[in-house]
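Removed from the display is one protein chain of the complex; every other protein chain stays in position.
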Amino acid sequence: MLDFVVKRSLQVIIVVFLALTAVFFLIRLSGDPTALFLPPDTSREQIEEYREILGFNRPLYVQYGEFVGNAIQGDFGQSLRSGESALGLVLARLPATFQLAFSALFISLLISIPLGVLAAYKRNSIFDRIAVAATVVGQAIPSFWLGLLLIYTFAVSFSLLPSSGGGSIVHLILPSVTLATYSIARFTRFTRSTMLDVLRKDYIRTAKASGAPTGSLVLKYALKNSLIPIITLVALDLGTLLGGAVVVEMVFAWPGVGRLLLQSLLNRDFPIVLAGVFIIAFIYSIVNFIADILYAYVNPQIRVK
Amino acid sequence: MTTKSEVNVVKGSTRRKSLRITNFFKKLLGNWSGFVGFVIIFLLIIISIFGKQIAPYDPMYTDFTKKLLPPLTEGHLLGTDQLGRDVLSRIIVGARVSVIIGLVTVLVAGTFGTIVGIISGYFRGWIDVVLMRIVDVQLSFPFILLVLVVSAITGTGLRNIIISLAIGGWVIFARVIRSEVLAIREKEFITACVATGVKRSHILFKHILPNLITPIIILGSLQIATYIIAEASISFLGFGVQPPAPAWGNMLSEGKDYIFSSWWLITFPGIAILITALGVNLFGDWLRDTLDPEFVE
Amino acid sequence: MTNLLEVNNLNICFRNGKSITQPIRNVNFTVRSGEILGIVGESGCGKSVTSLAVMGLLPPKSSEITKGEIIFNEQHIEKMSEKQLQNIRGNEVSMIFQEPMTSLNPVFTIGQQLMEPLKQHKSLTKVQRKERIIEVLKQVGIPRAEQIIDEYPHQLSGGMRQRVMISLALLCEPKLLIADEPTTALDVTIQAQILELLKRIIAETNMSMMLITHDLGVIAEMCHRVVVMYAGSVVEEASVEELFDNPLHPYTKGLLKSLPSQNERKSALYSIAGQVPRPNELGQGCAFANRCEFATERCLTAAPPVFSVAQHKAKCWLLDETVGGVFSE
Partner (left out) sequence: MKKYVLPIFLLVVLFILTACTEGTSEQPGKSNNTDSTTNSSGNKVESKKDSIVIGFEADAGTLIANTDVNYATDAQIRNIYDPLITRDSKTGKYIPFLAESWESLDELTWRITVKEGVKFHNGADFNAESVKFSIDYILDENNGSFYRSRWANISEVEVISPTEVEIRTSVPFPGLIERITGDLLILEPGYVAEVGKDEAAKKPVGTGPYKFVEWSRDNYLKLEAFEEYWNGAPSIKQVEFRYIPEFSSRLSAFLSGEIDLFKNIPVDSVQSVEADANSKIAEVSSSRINYLALNTHYKGPLQDEKVRLAINYAVDVDELISAILNGHATKMTGPLSKINSNYTETTDYSYDADKAIALLKEAGYAPEDITLTLDTPNGRYPMDAQVAQAIAAQLQRIGIKVNVQVNEWGTHLEKIRNREMKDMYILGWGPAFEPDSTIFDLFTQNAPYSGFYDEAIEKEIVEATKIFDNAKRKEAYNKIQHLLVDTAAWVPLWQQGDLYAVRKDLKFEPRVDEEIKVFEMSWE
């Protein structure tokens, strides 16, 4: 176990490091940010002076070396715009991001697993067909479109829910439902197909032959077996939910990491972008790490090895 | 792509079924949703090829006196936009952009991802470790953010969008193909080939590659919809194919500001995307169910 | 001896889309209390489908019992609801499958899996259940039964897993045990052990067993009576000695001839020419006619009825002339 943890931790470090390196160089290709922060009447000489202060005039490898040196100590520099700690700014958005991602995940799992199980169990029934059709539609809807539609319906037309902003549980409903839609569709389809797969297995026949009632057959036996691939998928998608909710965060003005990252990207506020990448890559790796442990938990074949 | 869906007989693999043109249509007709998907795709391709001829108006023609006409007025079936251009015509001509983005991205990402997957899965060893680390690095970064970062660097425009999407999308092919190759490598017929001294390149191209065609086709067809929707999303965030070129993504993006005044501007392109994604997904699902029911993305 | 199980004139249809096939036609046989009935035939002859039908395990949507009855212990299996079936399965009838490697759920321990049928069918306390499990595990010859219950299937060898499967079937002391090719997937040495075990258990208890196999050797070793199936029908039924000494049906004769014999070292093994027709290829006549060296015109046009010679029954027109047996049915 310790071996596993050490090995995986090393992997996490390598992945995060490589991700940062890639983004560092990629983002420098997108241009010099200095002039964007200055008033438009700044002369070229003055822009140059600021570049020097901000360190953008130095060779790229020097900047990279410095970045790595500082990053190792947990210092991602200051926001070019506000001068605050970049990492601090990203971390401050993290609770909102977690809140949105986990409630979306929660909603998705709550709906998709029973739905997928039921659809698989009642294969080819009307229910199954409707469920499958719904998931296909769910995967085909662009999320901002759905988001605007929901705002239009629930916030403007019926005044039931707030249209945007962060804060309370009620603010969370529309964005998390919007974000969850795609996952619900994806998880439902996946649950259904893995369940179908499992239900064909010999050990299910065995259980049936021992007189296991249908309910416990599906819920107890098949579901636990299906959980293994489902956990992997959820772990993969949680990363997307955490960092990829940009569109939903923009539509619903949700103060999360994705929106900060997009704005920083547009503002060319590099330190924030890098700190954001670091956090997202790190969380993603951790989530996968946890998924692996969970995976072992439900899959005895791996656990014992 | 649909007319070429003939798939080689899969040697040595029992779970996959072959599909030849003759029974392709027979099977398709027997499946309602697959058939609907196919019809949507077929129409889409026709529209994207002959869009300019089909469109009732020039999609770029602006007439300020006729701006923001609601649907079914003055000969504009779906109304006009903020510059008085015909919405229906723009949707029809815009189909090409979506089709190109979907197909070309799948082609680029699929080719690259497949090559990486094959190399990784077949040769194993250090190259596999290196490539899979790269895949991990990229996967540790959400697709849409990656596409945004790349778009911010490469700039906008159809070509750059495709590049960004492909950079964001190849990993999934690499991963899936790698695991397929790993599975095929373990099959008895490959062992038999190795045992009888067949050349490596021969094994790779004559035995492994044909077995990959089915998963590639299935995965590719399912990814197309993802790319089309992703393009719309990055258009929404301001990076997609830029106006004045008619594309569904930027129509939606421009139209969203009119959600309260001119609902048709955001409704119809959205429906177009939805129907397209629906069609592609239905067809992809059917392909999977027919060719390889156990295929998992 | 009373009949524990009676299968009368069973017909089963499979539906796949619009096409319908009938893999089981007019199958009749009985299992008596305390006996081991062997069902033998090539793969695809309907042995397994029949056994699944007895368990009520046929896939509900795609298959249907179109005619006939299955009477177990004076109850009509074919008329039972799913709920009633659940009460019977694992309790009064249980089944052992061919593949011990995949027939146990990989994510539950042996103990957890053995616990289920007991929970389902018997009202025992937790401690009693555990005792019973260990008792049965010991009965099937598993050493360290106390430890095994906390292990997972992948930690056990194939033979051990099949023993676990057997103990799973025996837990509730069923009246009928159906063993579907229980040893096919095992090593030869293990095969003998498992068969020996089954035989011993049947002898010790008042259980009946339906042993499904394609291996006549196993039949000879284990069974009291034998049913020979071919292409979805029973072609011959007799006691073991009778069948081996005096096979009536050409198919049975062919099967026996193709057995490698220990005392005669023939240069080549005998094999029955041709292939089993698929259910949708069956015509009016005898299903075996196309492979039968004695086939006549009549065999091709009309299906033979059952001819009985004492307790020995067979479906073949040849009997009409040579034996002149009693036409029954």
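Letters A, B and C mark the chains as written, and numbering starts fresh at 1 in each.
FYI, a contact is a pair of C-beta atoms (placed from the backbone, for glycine too) under 8 Å apart; a residue touches a chain by one contact, two chains touch by 3 or more.
Source: prediction; values computed, not measured.
One chain is not depicted; across the entire complex it touches A, B.
In the complete assembly, the contact with the undisplayed chain comes from A:Leu36, out of A:Leu36, A:Leu236 or A:Ala296. Checked against the full complex, the candidates A:Pro59, A:Gly83 or A:Gly215 give a single residue touching the omitted chain, namely A:Gly83. Among B:Thr114, B:Ser140, B:Ser164 or B:Ser262, only B:Ser262 touches the chain that is left out of the view. The residue from A:Gly138, A:Gly166, A:Gly239 or A:Pro300 that touches the chain not shown here is A:Gly166. Residues of chain A in touch with the missing chain: 30-33, 35-44, 46-47, 49-50, 53, 78-79, 81-84, 89, 92-93, 95-96, 98-99, 102-103, 106, 148, 151-152, 155-156, 159-172, 250-253, 255-256, 259-260, 263, 266-268. Within the entire complex, the positions of chain B that touch the omitted partner chain are 62, 64-65, 67-68, 82-83, 152, 155-156, 238-239, 242-244, 254, 256-262.
Basically, only the chains that are shown with their structure count from here on.
Drop chain A from the picture and the touching chains left over make up B | C.
The centroid of the Cα atoms in chain A and the matching centroid in chain B are 22 Å apart. Chain B and chain C, compared by their mean Cα positions, are separated by 51 Å. Those residues of chain B that touch chain A in the complex are listed here as 33, 133-134, 136-145, 148-150, 152-153, 225, 229, 232-233, 236-238, 252, 256, 259-260, 266, 270, 273-278, 281-282, 285, 294, 296.
Chain A meets chain B in the complex at residues 11, 14-16, 18-19, 22-23, 26-27, 29-30, 132-133, 136-137, 139-145, 148, 152, 156, 190, 193-194, 197, 229, 236, 239-240, 242-244, 246-247, 250, 258, 261-262, 265-266, 273, 277, 280-281, 284-285.
Interface residues of chain A, counted against chain C in their complex, comprise 124, 201-214, 216, 221, 224-225, 228, 298-301, 304.
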